[in-house]
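Here the complex is missing a single protein chain, while all its other protein chains stay put.
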Amino acid sequence: MTSSLMQLKNVTMKFGGVTALSEVTFDVKKQEILGLIGPNGAGKTTVFNVITGVYQITSGEIIFDGKSLSGMKRYKITKRGVARTFQNIRLWGDMTALENVMTATDTHKKSGLVSGLFGFPVSRREEKRDKARAQELLDFIGIGEYADRLAKNLPYGVQRRLEIARAMGAEPKLLLLDEPAAGFNPAEKVELAATIRKIRDAGYTVLLIEHDMSLVMRVSDRVVVLDFGQKIADDSPRKVQDDPRVIEAYLGVPEDAS
Amino acid sequence: MVYGVLRMINFANSEIFMVGTFATIIIIRDLFKFTQASEPATGARLWLILATALIFSMLVSGVLSMLVEIVAYRRLRRMNSGVLAPLISAIGVSMVLAESVRILTDSRPVASPRAMEKKFIGQFFDAGVRIDNTIIVISALILFAVLITFVNKTRMGKAIRAVSMNPNAARLMGINIDGVVSATFLVGGLMTGAAGFFYVLKYENTASNIGFELGIAAFTAAILGGIGNIKGAFYGGLALGLLETYASFFLGTQWKAVTVFIVLVLILYTRPNGLFGEALTQTRA
Amino acid sequence: MKKRGLISVAAAAALAAASLVAVAPASNAAAKTITLAFQGPLTGEEASVGQDELAGMLYAVKLFNAKNKGKYIVKVVQADDQGDPAQSAKVAPGIASNKKIIGLVGAAYSGATIAALPYYKQTLLPMISPSATRVSITNPAAEGGAMGVPVFHRVPPTDKVQGPSLFKLATKGVSSPKVFVVDDQSAYGVGLVDYMKPAIPAGQSAGFDSVSDKTTDWSATISKIKTAAANVVIYTGYFPQAAPFFKQLRDSGYTGILAGGDGVLSPSFVTLAPASVLEGVRLTAGTVPLAEISAKLEADFKKSMGKASGVYAAESIDATNVFLSCVAKGVSTREAMLKCVKAYSGKSLTGATIKFDAYGDVAGGAMNGFEVKGGKIAFTGPVK
Partner (left out) sequence: MINLRDKGAEIWERQGRLGRVGIALGGLAIAAALPFMGGTILNTPIADYESVLVYPIAMYVLMAIGLNIVIGKSGLLDLGYVAFFAIGAYTMGLLGTKTDLNTWEILPIGIAMAMFSGIILGVPALKLRGDYLAIITLGFGEIVRIVALNLGALGRSEGIINIPTPPAIFGIEYRFDSHRIYYWTLLVLILFAIWMVRRLSVRRAGRAWESIRQDEDAAELLGVPTFKYKVWAFVLGASVGGAAGVFYASKTLFIAPDNFTLQISILILACVVFGGMGNIWGVILGAVILGYLPDRIRFISDARLLVFGLVLVIMMNLRPDGLLPRKKREKAIVKKDAL
């Protein structure tokens, strides 16, 4: 439990004159659920974006599984074992739920266009296995019955969950969840918390951004708090809740305390 | 500019331009009865003619541009049909416009009689400065300034920019999208009409088939400068013109297009958003 | 919604069909109906050349029909190839297999002609082109022989004749000519230049340029001409481009000689630029404009066709008249028509002899010279 999967070392991200992240350092341990919280504009999503290679960091280093991620192509980062969901749902609407997941499972497949074209047995076998795996993931996340529906026609909650299943399809070691509970009612949130724990228990490591404090505090093993691009706390949920700097960060800007 | 607001290529614009050139010629030739043999006008009469032709050409193109929007785009826009359907629809409109004018003109090019003498009015370094070019440059600058003021200062201008940034939000804010889009097309058409007038003033010729090539050039200029960026389009046009001239001088006219193309690829490769472009490719993750 | 679309399309089609029926001439029981065809660009970007030629042909046919009322009715099938070889290749088989058609005026363009030739040769459809002047079509020395034999004929002299003549006319009376030649990148323009080059003596060439026929701004070429200090500029292309080019060249201060080939020789040419600009422009052509032949002819043409005669009008009329004279002799099959055309010997509108050689060219084929004077194209005699 103590060995770390990913380390952020002094990560700084500047956009022109604006500093979105400043010297952020924390590490993610294997098989833990790490909550990442902070008021709006604190730089949470930016952390996801620099990890997944959407932005190239200005300085610092991100080590994942013993290797630096800087300069790596986005899809290669995913292939190495980092997959994410999106805060504003970005499913491929014209594909079925199953196809959405299968597209992500393709990440690790060898057979390419040529073997696909000629229907080589390899490709055929893989196709079958992928399909089974994708269905398995949908079932795991509890939306198996929606497999053949187009993603855009799914109910909102199912779409949110499909985002998670799709990210899991890429077989990541580290799963980045960006506000997976946004728009959920309390009952759904409880259910989601259970799912996230289940995911962790299945061997994944989860980095979670969430606005809902109670959810974060309930599921996280550890919580990192960001404010104005700086890390202000990194501790167990209980201790973080009592940290005066955290309280100040949230209460200091009351309209953001959601 | 229409492009910037609607995020789509208006293929019909080049034909609107073509119609604008004809509008100008109609004024000069038919309203003021110029022929190829007549003496150029001078003084107040010249200015009257030029002003009438410019305004008429702008109006015709502006109204036509609005009509094109209603016929070819409005329904599709309401249905949220993506980029390509309007594109094909616009190609259809272009064909209709070009072919109608072709039939009306017996497939022949039409010349504008010379209304203004092309005097050299001074020296600029070692190149002669001609009056027609001077008028064009000055009026283009004025129109350009008016356009920028319009977009930045007036209510309608602001509405246009709002729609261009986020149509849905704009609608929620109570902006009449159809009205704004119509206005955009009107303004775009007016500008296109002015371009048609300048073209006739300089080249004194037109034909039903001039639109296409010029449209491509204009579009390239817009890309070069950065899409949806009026200033960029202006400098882009300038840069393209210079580049073409130099390329044809040093490499031979026939390789002009090839040179321009290669430069364009290089520019886009190093500056993917054009010379003055806003960051369009920024990921919205 | 779909239904409405279909209905409106159908309605448009029905309307068009009805109007077609309406214009078709009422058939005369006693008269013999003969069908000829015209092939050239009638729509699209190149339409101006084809429409002008078609007008010439229709004019000749109209006169003929009026003269032979009750005896013959000649109909014209219009085959639009848009000047495009690809279009030509699908139109040609249709024309070739339509056995009613016994003669074809066209194709207007050499490229379209070459694409169509295999079909016409196979079905022995005689063709007389008013404007396809590419040398290789009738050149027995060309790779694979003269591809036009036996069906292809043409009224205008080829580029091989015109190229040197144009040079000769342009430099006439110039003591130390420095000639700058500009082509329009079309097969016609480039061909003319290719055959003109050998005729240019050493030291008299100031340079060449090749400019797309879509050009509107000629400043690049003009600055080349000025740098080369040329005093004779020859443009091998068509009149829609020639007029603005000459105009811009003159406006830039050029005072030397301007010249062009038969592609420029159109009555419209002089309407496209101020008279002062075009004064003195020298032109060559195998024939002469209708107005030059007689003002009455041009006036009659205008009255009859509703528009002034255009480029290659005289050539079209000449080409059509060859077929019509055969029709008057009672020819009604392709075989007979081909024989009749081969044996034909008659006068053109200008009075020159039209007689085809074994490869389809008009024997002799002298070039005429013209000069623009006071806003009109004036005949200055054959180029010698």
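Chains here go by letter, A, B and C, matching the order in which they are written, and residues are numbered from 1 within each.
As a working rule, contacts are C-beta pairs under 8 Å (C-beta built on N, C-alpha and C of every residue); 3 or more make two chains touch, one makes a residue touch a chain.
As the structure is a computational prediction, the values presented were derived from the model and not from experiment.
S.K.: Of the chains you can see, which ones touch the chain that is left out?
M.R.: A, B, C
S.K.: Could you tell which one of A:Lys44, A:Arg84 or A:Lys189 touches the chain left off the display?
M.R.: Touching the chain that is not displayed is residue A:Arg84.
S.K.: Have a look at A:Lys44, A:Arg166 or A:His211 and name the one touching the chain we're not showing.
M.R.: Answer from the full complex: A:Arg166 touches the omitted chain.
S.K.: Would you indicate which residue among C:Pro85, C:Pro244 or C:Gly310 is in contact with the undisplayed chain?
M.R.: Checking the options C:Pro85, C:Pro244 or C:Gly310, the one contacting the hidden chain is C:Pro85.
S.K.: Just name the one of A:Arg74, A:Lys198 or A:Arg245 that touches the chain not displayed here.
M.R.: Going through A:Arg74, A:Lys198 or A:Arg245 one by one, A:Arg74 is the residue touching the chain not shown.
S.K.: Would you write out the residues of chain C that touch the absent chain, in ascending order?
M.R.: Given the touch definition above, chain C has residues 1-5, 8-9, 12-13, 16-17, 20, 42-44, 77-80, 83-86, 89-97, 110-111, 114-115, 118-119, 122, 134, 136, 143-144, 147, 185-187, 189-191, 210 touching the missing chain.
S.K.: What residue numbers in chain A mark contact with the hidden partner chain?
M.R.: Residues of chain A in touch with the missing chain: 52, 54, 73-75, 78-79, 83-84, 86, 90-96, 99, 102-104, 106-109, 111-113, 116-119, 123, 127, 148-150, 153, 166-167, 169-170.
S.K.: Which chain B residues touch the hidden chain?
M.R.: 9, 71-72, 75-76, 79, 81-89, 91-96, 99-100, 103, 212, 216, 219-220, 223, 227, 254-255, 257-258, 261, 264-265, 268-269, 272, 280-281, 283-285
Just so it is clear, only the chains that are shown with their structure count from here on.
S.K.: Max contacts between which two chains?
M.R.: Top-ranked chain pair by contact count is B-C.
S.K.: Report back the single chain whose CA centre is most distant from the CA centre of chain C.
M.R.: So the farthest one, by centre of C-alpha atoms, is A.
S.K.: Any idea which chain sits dead centre by C-alpha averages?
M.R.: Central chain: B.
S.K.: Which integer distance in Å separates the CA centroid of chain A from that of chain B?
M.R.: 48
S.K.: How many angstrom lie between the CA centroids of chain B and chain C, rounded to a whole number?
M.R.: Using C-alpha averages as centres, the distance is 35 Å.
S.K.: What whole-Å value do you get for the distance between chain A and chain C if each is reduced to the mean of its CA atoms?
M.R.: Their C-alpha centroids are separated by 72 Å.
S.K.: Contact residues on chain B for chain C in the complex?
M.R.: Per the stated touch rule, the residues are 36-37, 99, 102, 106-111, 113-114, 118, 128, 130, 199, 203-205, 207, 209-210, 212-214, 244-245, 248-249, 252-254, 256-257.
S.K.: Chain B touches which residues of chain C in the complex?
M.R.: My answer: residues 43, 45, 47-48, 50-52, 185, 209-212, 214, 216-217, 219-221, 223-224, 239-240, 243-244, 247-248, 251, 253, 268, 270-275, 307, 310, 375.
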